[in-house]
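Removed: one protein chain of the complex. Kept in place: all other protein chains.
As written, the chains take the letters A, B and C, and residue 1 is the first residue of each chain.
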Amino acid sequence: MIQVLYFARFKEVFGVAQERLPSFDTTDALLKYLIDRGDVWAAELDASRSWRMAVNQQVVHGCAALADGDEVAIFPPVTGG
Amino acid sequence: MIQVLYFARFKEVFGVAQERLPSFDTTDALLKYLIDRGDVWAAELDASRSWRMAVNQQVVHGCAALADGDEVAIFPPVTGG
Amino acid sequence: MMIHVVIGEEDFSLTEHYEAVRGLGDCGAVVAFVGQVRDDDDLATTLTLECYVPMAQQVLHNIAQQACVNFDLSAVRIVHRVGVLAQNAQIVLVLVASGHRKSAFEAAQFIMDVLKTEAPFWKKISNAHGERWVEAKDTDEQASKRWQYVL
Partner (left out) sequence: MMIHVVIGEEDFSLTEHYEAVRGLGDCGAVVAFVGQVRDDDDLATTLTLECYVPMAQQVLHNIAQQACVNFDLSAVRIVHRVGVLAQNAQIVLVLVASGHRKSAFEAAQFIMDVLKTEAPFWKKISNAHGERWVEAKDTDEQASKRWQYVL
C-alpha cells in the first residue's frame, strides 16, 4: 500500500486530502491510475498543467520508482512566504 | 569670520576640534592658510592624501567659494555604519 | 552554525528571535525579513496558509543549511505560520546573522527566494470578492533561479 496526499486546490477539487492505494511500481503507473478516474482527475493531472509530485517528501522530476509504504504527495506550485 | 571644524584623526593630530578664522574667498585660500602652518597641517592636508571638506554641511569637490559666517568641516573618509 | 526552523499557527516575536542570535560570536550584521498580510482595507482580506508540514520542515532546514554554507552565517532562523491570518498579520520571518552585511543581506534574500518556490506552502485569499488560491508567479521563479548562477 502507499499513502497519497493532496494539497491546496487539489484537495478541494478532488474532495479528498489523502487516501491509501495499492502499491504501484512507478509514479507514472500511479498517475495513469488516477487519470483513469476521469473527470476532475483527468483534467487536473493533465501533463500540460503545472503541478508537482513528491515521494517521501522529496520532489521528483519525471518518473520515479515507488515501493510499498511510500508517501506520495501531489500539489500545485507552491505560494508561501 | 568662518568656523572650521576638524573630526576624528584630524581633531587628534591637530589638537583642536574647531576654531574661528578670518574669512577667505575660497576653500583653496583657506587650505593654503592651514598648510602654511607646516608640520602636521602640511602633512595631513597634502593633496595626495584622501580627506574631505564640507561647507555648511555639504561636501565640496574641488574649490568652492566661501562667505562670512560659513561653517567649514575637514575630515577623513567616513567609516560609520 | 545555529539553525532554527518553526512552522506553526502561533504568531512570532521578531525581538525574541533577534535576541536569540545577538549573543553569538560572529554576528556583526543581522538582517531580518518579515512578510505580512497586505492591508487591503476595502476587501477585508484574510489569508489561509496550507502546508505539507513534514516536507516543509525538511525543505526549510535544507535552505537554511545551504545559506549557512554559502554565506558564512553564524545563525539562521526561519518561522513560517500556517492557518488563517488576518490583515497585517505576520506570515514569515527570516533572520540571519553574519560577520558582514553583504553576506547577511544576500543570505536573507536567498532564503526568501528559494523558500517561495520550493517550500510546500499554499496561500488562499479570502475577501469581499470571494476565495481563490494564489497563483505561483514567474517573477518568483526567476528570483529563485538566479541563485543557481550566483552560488
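We take it that a contact is a pair of C-beta atoms (placed from the backbone, for glycine too) under 8 Å apart; a residue touches a chain by one contact, two chains touch by 3 or more.
Here the structure is a predicted model, which means the values were calculated and not measured.
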{"item": "Where the missing chain makes contact, among the chains that are shown", "value": "B, C"}
{"item": "Given C:Lys102, C:Arg132 or C:Lys145, the one touching the chain that is not displayed", "value": "C:Lys102"}
{"item": "In chain C, positions touching the absent partner", "value": "13-15, 18, 22-23, 25-39, 88, 99, 101-102, 104-105, 108-109, 112, 143"}
{"item": "Hidden partner chain, residues of chain B it touches", "value": "5, 7-9, 11, 50, 54, 57, 59, 73, 75-81"}
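Everything below uses one rule, namely that only the chains that are shown with their structure count from here on.
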{"item": "For chain A paired with chain B, centre-to-centre distance based on mean C-alpha positions, whole Å", "value": "72"}
{"item": "Centre-of-Cα separation between chain C and chain B, whole angstrom", "value": "48"}
{"item": "Distance between chain centroids, defined by C-alpha means - chain A, chain C (Å)", "value": "26"}
{"item": "Touching two or more other chains - residue numbers and ranges from chain C", "value": "none"}
{"item": "Two or more partner chains touched - positions in chain B", "value": "none"}
